[in-house]
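The structure follows.
Shown here: the complex without one of its protein chains, the others still in place.
Chain IDs A, B and C follow the sequence of writing; residue 1 opens each chain.
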Amino acid sequence: MTESIPFRDTGRKELEFTVEPDLSPSNPNYADFVRHQFADATFIRALGIELADFGPGWVETRAALRPDLLQQDGFAHAGVVSTMADHSAGGSAGTLCPVGKKVLTVEFKINLLRPGKGESLRCRAQVIRAGRTITVSESEVFAIDAGVEKLIAKALVTLALV
Amino acid sequence: MTESIPFRDTGRKELEFTVEPDLSPSNPNYADFVRHQFADATFIRALGIELADFGPGWVETRAALRPDLLQQDGFAHAGVVSTMADHSAGGSAGTLCPVGKKVLTVEFKINLLRPGKGESLRCRAQVIRAGRTITVSESEVFAIDAGVEKLIAKALVTLALV
Amino acid sequence: MTESIPFRDTGRKELEFTVEPDLSPSNPNYADFVRHQFADATFIRALGIELADFGPGWVETRAALRPDLLQQDGFAHAGVVSTMADHSAGGSAGTLCPVGKKVLTVEFKINLLRPGKGESLRCRAQVIRAGRTITVSESEVFAIDAGVEKLIAKALVTLALV
Partner (left out) sequence: MTESIPFRDTGRKELEFTVEPDLSPSNPNYADFVRHQFADATFIRALGIELADFGPGWVETRAALRPDLLQQDGFAHAGVVSTMADHSAGGSAGTLCPVGKKVLTVEFKINLLRPGKGESLRCRAQVIRAGRTITVSESEVFAIDAGVEKLIAKALVTLALV
């Protein structure tokens, strides 16, 4: 069920809870599963993307913005930001993945909202729909520049549990 | 700037404010502009999509789920849900549109999360990035069925101010 | 298997065949199934979207660009174009849908490339990946204006067979 706080014209987004009614993991060892999703993916290790925190239905990741992760203008490459958004979304689905299944990305869409510059990136992924075979998550990627954090990308990710 | 409330494993999404620092309309008559966006679009009137409320950077719309808006299984057609998500996003960008420009949809992506069944649909669109020529909004569509509201779709919409 | 004709710099796109190896319908009455997908969707009938032709893995549809299908600038509303792209994609998946299953849109993304103006719209949808539970199609929408046809939108659509 969705709880709604009414919108008012306050110049500030009034928040709405669009939480799934039941995001309880069916796998008691889901923490191991998620850690393996990150440890076993060579590309994620190569990019230095680290699992920072997670819980049922969500994952938070971090990565230093190294010199080898940039595009031609010196900002984080869209591919780096996308990898982080995609893999974190996969992790969020992984927290709810039944024993014996695995998570695959079906597709995703990402908007690059601002240049990714600064010391590091942070990503938060949240399941917004947990189905038996299809899970949908959204990921937000932030750049941390001189201590200030800005939203630089937002993604919607469709994942399959196979 | 983005304010962040830390994530904790509460089984519930901790909310994060990803509000634009400055979503103040440059057009003092932006309300008229938004109303015209809805009143002048014949397709929106034909579908019965109504502008329910709005403010700087956001719009809320509603539509009765009429018998002519369904797909073959009796649920709201994805095209109806998409039209609502797209046009509401356009309205949210319209609240910030400078005088003399207009809003066009460049592209959008929408995930249909649940069947759209019930009496009516509600959509909330919020600007997540306001640029000079490109604005990005997200839209959430809810179905109201016997008084219970459920999130049935989420969209990311890229709009051009031309 | 994919056949490839090499790219050359001819100022013209060299074509590449990216056809699925096996797009043969498992349902001998697939034609009935597809016709019902269109006849039973009230919203499609309301918009005047007609099934013009189809075969295994593809569908072609047409619609007159009526005055009630426009946005505020007098062009085809993005919602109309999206509905056509989505439903035609659903039809293309429908040609390959096993008996006893039905087709639902999981998500789609559409780029509006040019204003949709003219007498009518035409859409062609083609399956680019036929899976057991997930099918992916692409749709191209054309506007026909004074006899000249222009590509006005392109969509990638993910469909579930449930």
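Here, a contact is a pair of C-beta atoms (placed from the backbone, for glycine too) under 8 Å apart; a residue touches a chain by one contact, two chains touch by 3 or more.
Predicted model only: the values in this text are computed from it and were never measured.
S.K.: Who touches the missing chain here, C:32, C:53, C:73 or C:119?
M.R.: Only one of C:32, C:53, C:73 or C:119 touches the chain omitted from view, namely C:53.
S.K.: Considering the whole complex, which of A:60, A:86 or A:140 touches the chain not shown?
M.R.: Hidden-chain contact among the options goes to A:86.
S.K.: Under the stated touch rule, tell me which residues of subunit A contact the chain that is not displayed.
M.R.: Looking at subunit A, the ones touching the missing chain are residues 36-37, 40-47, 67-73, 77-80, 82-84, 86-87, 102, 104-112.
S.K.: Applying the definition given at the start, please give the residues of subunit B touching the unseen chain.
M.R.: Touching the missing chain: residues 106-107, 109, 133-134, 136, 156, 158, 160.
S.K.: For subunit C, which residues reach the chain that was dropped from this view?
M.R.: Output for subunit C: 1-2, 4, 7-13, 15-19, 23-24, 53-58, 60, 109, 111, 113-114, 124, 126, 128-129, 136, 138, 140, 142, 148-151, 154, 156, 158.
To be clear about the criterion, only the chains that are shown with their structure count from here on.
S.K.: Hey, how far is the Cα centre of subunit A from the one of subunit B, in Å?
M.R.: Taking the average C-alpha coordinate of subunit A and of subunit B, the gap between them is 22 Å.
S.K.: Whole-Å distance, subunit A centre to subunit C centre, using C-alpha means?
M.R.: Going by mean C-alpha positions, subunit A sits 31 Å from subunit C.
S.K.: Quick check: what residues of subunit B touch more than one other chain, meaning two or more?
M.R.: 109, 111
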